[in-house]
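The other protein chains are all here in position, but one chain of the complex has been omitted.
Right, chain A next:
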């Protein structure tokens, strides 16, 4: 009885070539090698592009301080020793600038005239003292000498100067002033509450009126902003609320309470918004109440009628109420000539200047500037303010980008974002350089920095993976990953156990031999 002649390997499978422990380990090892080699590929294909941002330079911006150097050139024309006055003023001004506040970013130096003519130096203002009425023109200020002679403490003069050089009080709510933009749309709208009720205003000579009252200002302000102008007339513009009936001098009238003014604009029914561009719009509205609501007055908080017919909506625009004089015929239509628009346009131009942040002249000073109502003192103050504002805002925006990218690890940072951040930093560097030579150039760089910084901040590419977390992908692929990983890990474990056992056995067998040898020895 002999068993059939099986090859010896079948009797002992470990003799088959692929059944040797070494081959098995090699097979297992190559599986793991594939997995491990695939890991970098997987990492590369699924990782988010996160370029490093120049964070240290951005953080360094917060340390930097933009300062403008202003030089006052005193010309006392012999009334008093200019050097003495200059020293006095310098002392007072140094105290004030040290306090910061409205003087933030300004260094003022006073020089007497006889020390040489500084008027060519950038940032120099000339103050003349003599028998003039106080007036400002170009970068010159003429001050009446009456105060200089009689009053030993020059505080009133310094106050006037402060109002010219640093007119923006820090506590002063700047909310009313619109944010800086290189281009604004000025939309002039005449709203008839209800033209069908009669006595409506059907037209206005707005183009002439704008050319007379608004354009001179716009020309002066063209160093800061560009303007697009448009106008329209609407014939049905109801209010969202009812004005309260009042009585003025025994006649029936209607009034708007101060709280009504905040909800005056009925945006649902007045088509004021413009859809074609992203430029901020400043609205100027001439509101003609319907014949049944006339006259319409603005009321003070105590219920008395206010003398003003105009009011300003912060950062939005201005509104002027217009009560046309009652014509004899109910259906007669009015057309506003540019002459009758004059008081209205004056209100509009005041509102425009207030919205754009043009500082008013101190009450004691008259403007003698030819062909404009804006002096260089005002424009310079506005330029400085806009530059500081832009630099501050772009610094903060860049800071938030860096912070945000640090916080959210899934946020991609593409080359365009990094490019914008770098360009913004370059523009900011240029701001610091050019601030010693030219305010206009500085403003250009600062507005460039701001627009680049906000473009980087609002880059749509940064949102890409925010809403599609990696967990979702893992969830979808778990049926594959889990079921492949289990046999791989189990095989490794099994192999490890087998290896350790075989090592132990070998050690034991070796130890046994040694024991035997010792015993024998």
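Definition applied: contacts are C-beta pairs under 8 Å (C-beta built on N, C-alpha and C of every residue); 3 or more make two chains touch, one makes a residue touch a chain; residues count from 1.
As a working rule, contacts and distances are computed from a predicted model.
**Q** Looking at what's absent rather than what's present, what does UniProt name the missing chain, "GPI transamidase component PIG-T", "Proteasome subunit beta", "Elongator complex protein 6" or "Iron hydrogenase small subunit domain-containing protein"?
**A** Matching the unshown chain against "GPI transamidase component PIG-T", "Proteasome subunit beta", "Elongator complex protein 6" or "Iron hydrogenase small subunit domain-containing protein" yields "GPI transamidase component PIG-T".
**Q** Out of A:222, A:308 or A:514, which touches the unshown chain?
**A** A:222
**Q** For the full complex, which residue in A:138, A:194, A:260 or A:429 touches the chain that was left out?
**A** A:194
**Q** In the whole complex, not just what's shown, which of A:33, A:211, A:408 or A:433 touches the removed chain?
**A** Within the whole complex, the residue contacting the unshown chain is A:211.
**Q** For the chain that's not shown, point to the residue among A:158, A:246, A:312 or A:491 touching it.
**A** Residue touching the absent chain, from the options given: A:491.
**Q** Which listed residue (A:271, A:346 or A:505) would be found touching the missing chain in the intact complex?
**A** Residue touching the absent chain, from the options given: A:271.
**Q** Could you please point out the chain A residues that touch the chain left off the display?
**A** Residues in contact with the chain left out: 1, 3, 10-14, 16, 18-19, 24, 27-28, 31, 194-198, 200, 202-203, 205-208, 210-211, 215, 218-219, 222-223, 226-236, 269, 271, 274-277, 331, 333, 440, 444, 476-477, 479-480, 483-484, 487-488, 491, 495, 498.
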